[in-house]
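Down below is the structure, laid out as structure tokens.
What you see is the complex with one protein chain gone and the rest in place.
Let's look at chain A:
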Amino acid sequence: MCGQGEDASRAEPWETAAALVRAAQGGDALAMDELLVLVSPYVTRLCRPIAPHDAADAVQESLLAVFKGLRGLRDPVAFYAWVRTVTVREAVRVARRTGAEEPADPAGLARLGGLRADADGDLPADVRDVLARLPVRHRAVLVLRELEGLDEAAVADLLGVSQGTVKSRLHRARSSFRKAWSR
């Protein structure tokens, strides 16, 4: 009925998640709660760089969409990939809703070394600051390509645009990012 998460230290994250997804799809609320606790840090990591000004809202909207749609997920092993798709869509939507983009602080930008996540997969605050200055569509492409390591075809598929568009956005995003931190 529950407790699938107790094997989490031995199992791969997607295996742990898959067992919880199956139980949650069957109406097991304790398993669903374990799954929610398990996946929240991943959703937070994706949302912060894409919707830096509204990260808490983006996380909540993403989790609501994920768990509302959980019953429809056919392959529990694909849970994380599906969460990524839903989260990026929701984070972009939330970020566009407010569309807050402020000019960068040059002193902060000078400290940046690149788009590198720390051991927890989180971005340093100063890198997040620079990302926050980029247009939402550039942020989403950078996060998926550089942080999540997706290829251009997968990014195009996920964002519902052509590969050519991804290529050009990536080029512009990298060049603005480089400009931003080398200023």
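Definition applied: contacts are C-beta pairs under 8 Å (C-beta built on N, C-alpha and C of every residue); 3 or more make two chains touch, one makes a residue touch a chain; residues count from 1.
Here is the rule we use: contacts and distances are computed from a predicted model.
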Hidden subunit of the complex - UniProt protein name among "Polyketide cyclase", "Iron complex transport system ATP-binding protein", "Sugar ABC transporter permease" or "Carbon monoxide dehydrogenase": "Polyketide cyclase"
Can you say which of A:46, A:59 or A:95 touches the chain missing from this structure? A:59
For chain A, enumerate the residues touching the unshown chain of the complex. 1-2, 24, 27-30, 32-33, 36-37, 40, 43-44, 56, 59-60, 63-64, 67-68, 70
